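The structure appears right after this line, and notes come after that.
Every protein chain of the complex appears in place save one, which is left out.
Residue numbering begins at 1 within each chain, and the chains themselves are lettered A and B in the order written.
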Amino acid sequence: MTTAARPAGRQRRGSSLAPSWQKGYLLASPALIAMIAILIYPLGYSFVMSFYRWDLASPSQYFVGLSNYRDTFNSLGFQQTLRVQLIFSFVTIAIEVVAGIGVAVLVNSKLRGLKLARTLLLVPPMIAPAVVGLNFRWLFNGQYGLVNAILRYLGLPEAPWLSDPNWALASVMIADIWQNTPLLVLLFLAGLQSLPQEPIEAAQVDGASPWGIFWHITLPLLRPVIMIVLMLRIIDTFRTFDVIWLMTQGGPGGATNLVTVNAYLLAFQSASFGHASAVSYIALFLSLIFLALLYGVPWMRRRLRRTS
Amino acid sequence: MTASATASPVRRRRGRPAMRDGITAGLVIRYLVLIGTVLLTVFPLIWLVLTSLRSSADIFAVPVRVLPESVTFNQYVAVFSQYGLDNYLWNTVIVSVATVVLVILCAVPCAYAMARFNLPGAKVVVSILLIMRMIPVVALAIPLFAVFASIGLLDTLTALVLAHTASKLPVAIWLLMGFIQDLPKEIEESAQMDGASTLRIIVQIVSPLIAPGIGATAVITFLFTWNDLLLALTLSSSEAAQTLPVGLTNFVSQFGIDWGAMSAAGVMMVIPTLIFVWFAQGLLVKGLVTGAVRG
Partner (left out) sequence: MSIRLTRRGFLGGSAAVIGGSTLAAPYIAQAQNADEIRALLITGGPLYPKYWEKVVADFTAKTGIKVKYDLLEFTPLTTKIVTLGAARSPLYDVFSTHTAQIDSFFNYFGPLNEYFTADELKDFYQVGVDYLVDPKTKNLAAIPRNMDARTQYYRSDVYAEHGLKAAVTWEDLVAVSQKLTGNGYYGLVVPGQGDPAQRTFSDYLWQAGGDWVDDQGKPAFNAAPGIEALTFYRDLIQKWKVVPPDAVSYQWNENSTQFSSGAVMDTFDWPGAFATLANPETSKVVGKWSTAPYVRNKTAISCAISHAMALNSMSKRKPPAVEFIKYTVSPEAQLLNFNEYSNFPSRLSVAKQVVSEATGAKAEWLAQLEQTIATGKEWPKLPGFSRVCTLMFSTIERALSNQQTPEEALNQAAAEALQIMTQAGAYN
């Protein structure tokens, strides 16, 4: 916050219209009121509701304490959801980040057509996930889909893309990776271009191998960008809904039932709003835990190193 | 890392001589990676376009034909005549445009206040903004449905606009704050001494200076509203308020999925994205990079 560092005396030296916090809040008020009314209040409402029995079967809502959370953790469906979510998050993030860095490092030189490529790379992350989901559902269609047609043409066995639980999870992960990796390439490219060139050039003069330069210089320098990208992707994989909804609706047999899909089904198919709220808050807590690990572990290690 | 550092590309031509050995093999690999990435990126989209240009018989051909037997625009006609796409399209345009206008109107003064005024509790507000960014949309959709139902706003475009405005505000404020903080304060201070009101400073001095930031915020807000499925799916139930992504789900009917018409609708849906990507690429990248890096 630059404002926080500002000496208080300097403000008063201004005109009679010197910034006052009342005026600041007045300026901020339309946005704050809108967010409080339409964002924070409903979210608080559903947080409270996650401790209530709230469904169609019982028109009166009553407090049940942690029962919704307990039911959720006990239910088989949610245990499967948790497993699927962790696999989905871990695999997609790992592939996206590795591929993103790899491609970015390799194309980060004066290549012909790079500008056009950057424009094209911007398309997948910006188009509607709903369209991505439908398109991949069509590509992976067992009989008429292109992917199996290519496999047939190459004489390879066809894959049960959307009908086998493991393949279905792979299919939705492929769609997610297709959509998000290009964005990471662009972010890493931007990151690479803002890196100081001196250490890299010095190493090149010393005759270091490209791999050595990448591993010992570029990657450590890129660390802040990697951390931010990891954070964004962790948050977003715990929010993924559209692609899954249009490809598999969480099926077959819950094999692609990520937490948000699970919450949606609980709310809008089983009319169990209390449970659904509990699940969506569990999703939030889970991504918070991962963020805490992401930022907490390196911090702990640094402290340990310093004390030892 | 700051936004300004990423925005100004540092060209690194000086290292060239040292890289001369292995330049051919390295360059070939680089080009292969570049071409491969681009092909993988555009290929599914080309398939979407190809499917939309086929007749229904061609779509269900076995073995699958890579190129359509004959190009037809019947699917595009069908999405309007048979599936009423114009209505979805119109709803989506209204919701997206109204959301962008409201978001910018609310976010600019708010971001300015957060960036330039010594607001007590500003840190709390900012951290709340960040947490808002993390909450799964479904957690918002459930209570919003209940709230809008109780005030009779369900199934109206107003409800969708309000929901989108509120949910896009945190990111918009966050983005704009970054752009405002990067401005030198001197211009505002001299204007202030000349007796300009805060409102005038925002409108006449700050806004033009952060026009790229406002543009980036507007484009990003527009596209994320345009693309949204979950809020529209829960808050609308009829043609009165259903948007394009919800319309897409309607192509899955009890008697078959009309892949051709659906692909045509998908292409229509992607067109604004392509336009923005092509013409506002700089703004978009700036917004995404700034947002990500600051996020």
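Following the convention adopted for this analysis, contacts are C-beta pairs under 8 Å (C-beta built on N, C-alpha and C of every residue); 3 or more make two chains touch, one makes a residue touch a chain.
Bear in mind the structure is a predicted one, so any value in this text is a computation, not a measurement.
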Full-complex touch with the removed chain, picking from B:Ile46, B:Leu67, B:Ile131 or B:Leu199, is B:Leu199
Missing-chain contact, candidates A:Gly102, A:Pro199 or A:Pro252, resolves to A:Pro252
Cross-chain touch to the chain not pictured, restricted to B:Ile104, B:Ile128, B:Leu183 or B:Leu274, is B:Ile104
Of the candidates A:Gly44, A:Gly142 or A:Pro196, the residue in contact with the absent chain is A:Gly142
Residues on subunit B facing the left-out chain by the touch rule are 60, 62, 82, 100-102, 104-106, 108-109, 145-146, 149-156, 158-159, 161-162, 165, 199, 202-204, 207-208, 211, 214-215, 218, 234, 237-240, 249-250, 252-257
Contact residues on subunit A toward the hidden chain run 26-27, 29-30, 33-34, 37, 54-59, 71, 75-77, 80, 141-143, 160, 162-165, 168, 248-255, 257, 265-273
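Quick note on the criterion: only the chains that are shown with their structure count from here on.
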In their shared complex, subunit B is touched by residues of subunit A numbered 1-4, 6, 8, 11, 14-15, 17-21, 23-25, 27-28, 30-32, 34-35, 37-43, 45-46, 49, 102-103, 106-107, 109-111, 113-114, 117-132, 134-136, 138-139, 143-146, 149, 152-153, 178, 182-183, 185-187, 190-191, 193-195, 197, 200-201, 204-205, 210, 224-225, 228-229, 231-232, 235, 238-239, 241-242, 245-246, 259-260, 263-264, 267-268, 273, 276-277, 280-281, 283-284, 287-288
Subunit B contacts subunit A in the complex at 1, 5-6, 8-10, 12-15, 18-19, 22, 26, 29-31, 33-34, 37-38, 40-42, 44-45, 47-48, 51, 59-64, 66, 102, 105-107, 109-110, 112-120, 122-123, 125-126, 128, 132-144, 146-147, 162-163, 165-167, 169-170, 173, 181, 189, 192-193, 195-198, 202, 223, 226-227, 229-230, 234, 244-245, 248-249, 251, 259, 262-263, 266, 269-270, 273-274, 276-278, 281, 284-285, 288-289, 292-293, 295
